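Chains shown are a subset, placed as in the full complex.
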Amino acid sequence: MSQKIRIGKIATLLAMLDENEYSSFESIFDEVDTCLGKVGSMNMQKVISAVETAVKRSGLIEEGVYRETHALYHTIVEALEGVTRGQLAIGETMRTVGLRFVVVRGEPYAEEKEGEWIAVAFYGTIGAPIRGLEHEAVGLGINHI
Amino acid sequence: MSQKIRIGKIATLLAMLDENEYSSFESIFDEVDTCLGKVGSMNMQKVISAVETAVKRSGLIEEGVYRETHALYHTIVEALEGVTRGQLAIGETMRTVGLRFVVVRGEPYAEEKEGEWIAVAFYGTIGAPIRGLEHEAVGLGINHI
């Protein structure tokens, strides 16, 4: 099995790069469907909702189909493990996050049978609920869809 | 507090980008000290050791000083939480990883008092111990040093 499109790398780059840094990657970004957004919260539920809502609005997944909602949900949670690093909690553990998120849907593998996969990437800051008392955080989840 | 250098972004980009993609970022890479390496294993211990050994050889941390070893260790473990997403284990849970890692040391904050911080980033694949049965993974840890 060989990966022809690296959807995880695409999602992470899109979440991290500023607009002026995009240009050199535009060709690889065009090979997949993407959805971008931002969320700042002490509430994990709001972070998950923000991604789910953005994805459904963009049409990246089919809203009424649980199969796709299920795939997206577990991918978001996997990505949040990278952001929270050990305790899947933010407000409860007195932290706040400011994150950009990117969801990518595409066919990463050369074999047609491997079908579509989804990547969710977060990039931003995590820290005390006081502006500036924070450091960077990254998270990436990948799932078949 | 404002971040003047984003050591997490630098570490993650360096771990993800191919050489021909580097060029546009060279100026930001020059503002920090970095150490790069690769490791493929089913053994978490070997992954941690590979990073620690590379860092000590490169002189990025002072080998005899526990303070620095301690800062590095916790940063590696935080980064591995993103790679493993929920269970800090690879071989025990029948997975293998093939990872590039980057360690960055620098002063991310404008205020001099904030001093030096360290970032550890992983990028690569995680999956079944059969070539190709794998997907991408990313992890980032950040700590004061």
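Order as written gives the chain letters A and B; numbering starts at 1 within each chain.
Here is the rule we use: a residue touches a chain if its C-beta (ideal position, glycine included) is under 8 Å from a C-beta of that chain, and two chains touch if they have at least 3 such contacts.
In this text the structure is predicted, and so the values were computed from the model without any measurement.
**Q** Since every chain is the same sequence and 2 are placed, give me the total copy number for this complex.
**A** All together, the file's complex is an assembly of 6 copies.
By definition in this document, only the chains that are shown with their structure count from here on.
**Q** When the centre of a chain is set as the mean of its C-alpha atoms, what distance in Å lies between subunit A and subunit B?
**A** That pair's centroid distance is 20 Å.
**Q** Which residues of subunit A touch subunit B once you look at their complex with the stated criterion?
**A** Interface residues on subunit A, with respect to subunit B: 1-3, 6-9, 12-13, 16, 21, 24-25, 78-79, 81-86, 108, 117, 119, 121, 123, 131-133, 135-142.
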